[in-house]
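One structure, as structure tokens, below. Some questions next.
Only one protein chain is missing from this complex, and each of the others stays in its spot.
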Amino acid sequence: MSSPSAVDAATGTRTLTFGQAVNEALAEEMRRDETVFLIGEDIAEAGHPFKVLAGLVEEFGPERVLDSPISEQGITGLGVGAAMTGLRPVVDIMFGDFLTLVLDQLANQAAKAHYMSGGKLRVPLTLRTTLGATRRSAAQHSQSLQAWVAHVPGLKVVLASTPADAKGLLKTAIRDDNPVVFIEDKMDYVVKGEVPDGEYLIPFGVADVKRVGEDVTIVATSSMVRVALAAAELLERDGISAEVIDPRTISPLDEDTIVRSAEKTGRAIVVDEGHQRYGVTAEIASVIADRAFYALDAPVKRMGAMDVPVPFSPTLEDVTVPTPDTVAQTARQLCGKD
Amino acid sequence: MSSPSAVDAATGTRTLTFGQAVNEALAEEMRRDETVFLIGEDIAEAGHPFKVLAGLVEEFGPERVLDSPISEQGITGLGVGAAMTGLRPVVDIMFGDFLTLVLDQLANQAAKAHYMSGGKLRVPLTLRTTLGATRRSAAQHSQSLQAWVAHVPGLKVVLASTPADAKGLLKTAIRDDNPVVFIEDKMDYVVKGEVPDGEYLIPFGVADVKRVGEDVTIVATSSMVRVALAAAELLERDGISAEVIDPRTISPLDEDTIVRSAEKTGRAIVVDEGHQRYGVTAEIASVIADRAFYALDAPVKRMGAMDVPVPFSPTLEDVTVPTPDTVAQTARQLCGKD
Amino acid sequence: MSATASPSKIGAEVALEMYRQMTRIRLFEEQANELYRGAKMPGLTHLYIGEEAVAVGVCSALRRDDWITSTHRGHGHCLAKGAEIDRMFAELLGKEAGYCRGKGGSMHIADHENGNLGANAIVGGSAGIATGAAFSAKRRGTDQVAVCFFGEGALGQGLVYEVMNMASLWTLPVIYVCENNMYNEYTHYLEATAGDILSRPRAFGIKADEVDGQDVRAVFARTIEFVERARAGGGPAFLLCNTYRYHGHHVGDVDRAYYRTKDEEALWRSDERDPLRVLGTWLLAQGFVDDDALKAIEDDARAEVESGVQFALEAPYPDPSQVTEDVFA
Partner (left out) sequence: MSATASPSKIGAEVALEMYRQMTRIRLFEEQANELYRGAKMPGLTHLYIGEEAVAVGVCSALRRDDWITSTHRGHGHCLAKGAEIDRMFAELLGKEAGYCRGKGGSMHIADHENGNLGANAIVGGSAGIATGAAFSAKRRGTDQVAVCFFGEGALGQGLVYEVMNMASLWTLPVIYVCENNMYNEYTHYLEATAGDILSRPRAFGIKADEVDGQDVRAVFARTIEFVERARAGGGPAFLLCNTYRYHGHHVGDVDRAYYRTKDEEALWRSDERDPLRVLGTWLLAQGFVDDDALKAIEDDARAEVESGVQFALEAPYPDPSQVTEDVFA
């Protein structure tokens, strides 16, 4: 696993929830660099509806933890201008579904300013938002729209799957001189994991092998990594050894690590919670199918969210996302063991 | 070619520009159904900055051809409400780059209303916009963002490559009871082609084989079809026979026609003017690589726009998009004849 | 009808029907809260308790064929516009018998037959839809009007200004009803709202006025004026209703001390401000009813809510195969 290797000065570890790890990363970076500030809806006293930002306004004050009006486009635009002029904004967009409102400022302004100005302007902006269904929040509060932002040159896109990765990647995002979209699964906030003590960063563009295996490669993003690891356990019982790879940043994408694994196993499945059609799984699957072409024993399979708006009813919503069972079943078929 | 077969009552043909064909489709549908209306910026007296709508306000009056404020999100939202309540709006978004401003109304409202209401609400809205670079319009007026809308369940996405297709597909779009995004290449408006006389519709989800070939399949969208056909001519000289397939609607996508062709030729290239990463070429290439896996002699190749914001300078902009030469060169390599 | 345009002139019949509707909403919401606390409801929901006079006062001034667009806090609007309690509970529970076949849930209930174009989970997201419905009415030459309900938090969304500009330019029959319950989730609206609210629509040439959102007769009277004006081609209007939500932002928001005081909550729950008490007291004072009559209204509503929730609890979930239905018309 490359995260420990990327850890400097890490002594022991502590058990933190994903939410606590995000909170710690923000607090550390705000202590380290006073140009860092947070802006978003209900993030100060309320500490964010998901409580992830609890305590930050108390430590850093309302000038650096700003409760904003319900103006996603406006706060993103304000963030772009602040970033161009010496600050490092962390813009909080409560639900990833609201990316629909900020894309002009994100894709036409933040992502292009450096290039359009011939390298003069810089936009060190981090936009944090969320993804994920199965929260019974229905179609406008459950989307995973990472494919949209990953399609935009000039943006970096991070999807963390563990508390340790979330902390190290978020710190890297804030220090990056480019606009970074950092997307967290709402369902992950309460998930616990080991987080290295001390200061560490995790570089972008370095995939992490979450599980080593021989028979099939499962490339998974965000909380789908947990689904993939659970599927790997099921497969183990059937004598199928699955390797699980977490790209961690889908832009830049660590193609080499992914392709090498697919060449080793000869079989690959790509799992992402965004809609399947024209989604993240398409890019990664086509990269594997192209670069590992001569090593593949079977077609690369894609497992995204079903191509329907996310329904409210539990009996419907539960069948729209990949699960350990469906991933394992797909792997069995790929390996001819179903 | 399936378009003639889809033509009813077509007698002869006339030569029209792409722009004239679009204009004719709108005029015919507005005559046929008085609930159809157009709304957009500078579309009435000005007949649209690209002059595509010339004459429509004179025939149908300002109540049905509305000059709007510069409020893309607002006119799209107004269109959604009008569509839910008995009208068939055709919303004009001057440049596809401004899709950034309308995605909430398009993706969170229009695309989901029918599903979220359990089938009660209908949104027969057509949103016309543009794509394409090489017009020296720089990064905010040159993007081809079809991948974004194609990723959204509930939206249909049309990319026409000829005047005849544009007319038949636009008429179908306006009559469709769902939101349809119809994207035209700005550079195509002056391109001429044969258009069947009389009334005809072209169904969605039916790809058109623009050129029959044996050695390599080139799947291309919008104006890239012209690029692919030019490349095919070049390849002819080298003794390579290329089949050119135009999906015409990327959502729904006619996978069968595309996959059958790839199985026949054993080689495929997908060409689209959107950015390559996480773009339209990824979806189509991964579908081919999966479904035609056992028939492919070489990896499926993708050719999208370079993953950089579109630069202004001609010497830079010209190298960002696929050309007949680069497509032909890729085909030669695929066929081992370079 | 403008005879009724003064609160004092509202007759017993209208007033009693409004009392009945407010009671239905109050009890519906209390039951919804129970469903959540009993872990019988998937997800969360936003209760309308305390704001009943706004939805009822406004919708009582509308015809069945007039349109409304609603919000994440939409149960009151939906019931006031004519929805049935049983199918609403069914939707809240994600059952197939619900208004949206279980696909929408609390935040997306739509009731097209009664002119409800849907609740909306995007703050301000329905402003364009309501304006478009008004455009449609005018274009098709009907005299329907459209009402856009939204919370004061939606004043932060640029879309609202884009469409108010068009509604004014094209004199569309749309009424923007701003429910100012003083909080955007957990943030006081004054921390998020600069200047003067009424000046905003007025800057776009839209007639705007303010009303006590706890007095259903006042809301009703003011709405009637705006609706008649709109039907007559007088164009859009903006009605600012000052109100308060008794419960949390959503059912899970129970510890509210960090953003508002118990005293403030008590003040708004008092006899002087509670919309049911305010109207009830007036009805009694007018001699239109006695206590027993009000009690009877409440008993009927309670019975309707109880049978409605029973129906919903027993109703089947949609079959998973329905997940792919309704994507396209």
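Think of it as A, B and C in the order they're written, each chain with its own count starting at 1.
Heads up, the rule we're going with is that contacts are C-beta pairs under 8 Å (C-beta built on N, C-alpha and C of every residue); 3 or more make two chains touch, one makes a residue touch a chain.
As the structure is a prediction and not an experimental result, all values here were calculated from the model.
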Visible contact partners (per top-of-document touch definition) of the missing chain: A, B, C
Which of A:54, A:78, A:212 or A:319 contacts the chain that the document leaves out: A:78
Full-complex contact with the absent chain, from C:47, C:61, C:83 or C:159: C:159
Touching residues (missing chain, whole complex) on chain A: 35, 37, 63, 68-69, 71, 73-87, 89, 104-105, 108-109, 113-122, 124, 153-154, 156, 177-178
For chain C, residues in touch with the removed chain: 155-162, 164-166, 168-169, 191-196, 199-200, 202-206
For chain B, the residues touching the chain missing from this view: 41-42, 44-46, 49, 67-71, 73-74, 97-98, 135-141, 306-309, 311-316, 318-320
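Criterion: only the chains that are shown with their structure count from here on.
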Centroid distance [mean C-alpha coordinates] between chain C and chain B, Å: 41
Centre-of-Cα separation between chain B and chain A, whole angstrom: 31
Per-residue overlap in chain C, given as positions that touch at least 2 other chains: 100-104, 108, 120, 122, 125, 158, 327
Touching two or more other chains - residue numbers and ranges from chain A: 97-98, 138-140, 307-309, 311
